[in-house]
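With one protein chain withheld, the remaining protein chains of the complex are depicted in position.
Right, chain A next:
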Amino acid sequence: MRDGTPTTGDAVTCTGLRYSFGQTRAVDGVDLTVTAGEVFGLLGPNGAGKTTAIRCVTTLLPVPSGMVRVFGHDAATEKMAVRRLLGYVPQQLSADASLTGRENVSLFARVFDVPRRERAGRVGQALEAVGLADAADRMAGTYSGGMVRRLELAQALVSAPRLLMLDEPTIGLDPIARTSVWEHIMAVRAATGMTVLVTTHYMDEAEQYCDRVALMHKGRVRALGTPERLIADLRERRGDGSVPTLEDVFRDVAGSGLDEEGGEFRDVRRTRNTASRVG
């Protein structure tokens, strides 16, 4: 699965990661490590800073050197090396509606330097891996929300990334499409062994699919571990025998006032925008 090149076992290392938009401290000192091969979930309500953290790892937002490393490469000084290792699916729907599914994937094969003789084969396999082989030559504008997400997954897969970064891959989808998107992610991961870093604010998904999770609130990581461990810890702390959910853990670590503070207006509006585009 992994090509025998010697790298550290860590896919992503963030050391004291900070990022501010003017006065807003979107990410405020995050330390975390994603181990190669795992599915790591970054959880938190709207406005917690998940997207900002992801964008720092993807080299989209400038960070000082030493803060973010991807398979040992510094996101500040080795941008191209980092990008070659990444498959990135942003929070907005990012497939081009005026191209067919196949053309959308081909573009990413081209910009990742897939040679011409391999291109059709790779693009075909990527589309097949996400179950879009039959719809490949339709315009992406005619796809349903779940299909667009799977198309974006194919775009990310075509370059054989070692780290797949998915920002709210199931936001705004109906339950069936959500399950389908996750099943394709898990199948691809099983077949390729790639590391997956995913953000979501659906706690149930994280509990079901993630090996480890970090609970983020107001730019900081409040708890980190396997979902089972976090739940077991809270159960012990409560000591009343009831079985808490990951959501209860979140309420516990984030403190009170979650409902009132969960996301400013613009965060909610953004989320709604994405959701309505998925429709």
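What we mean here is this: contacts are C-beta pairs under 8 Å (C-beta built on N, C-alpha and C of every residue); 3 or more make two chains touch, one makes a residue touch a chain; residues count from 1.
Convention: contacts and distances are computed from a predicted model.
**Q** Pick from "Phenolic acid decarboxylase subunit C", "Ferredoxin reductase", "Xanthine dehydrogenase family protein subunit M" or "Transport permease protein" the UniProt protein name of the chain that isn't shown here.
**A** "Transport permease protein"
**Q** Out of A:V158, A:I171, A:C210 or A:I231, which touches the unshown chain?
**A** A:V158
**Q** Looking at A:G16, A:G29, A:G66 or A:G121, which residue reaches the missing chain?
**A** Considering all chains, including the one not shown, the answer is A:G121.
**Q** List every residue of chain A that touches the chain not included in the displayed model.
**A** 1, 3, 58-62, 80, 83-84, 86, 88-100, 103, 106-115, 118, 120-122, 124-126, 128-129, 131, 133, 139, 155, 157-162, 187-188, 190-192
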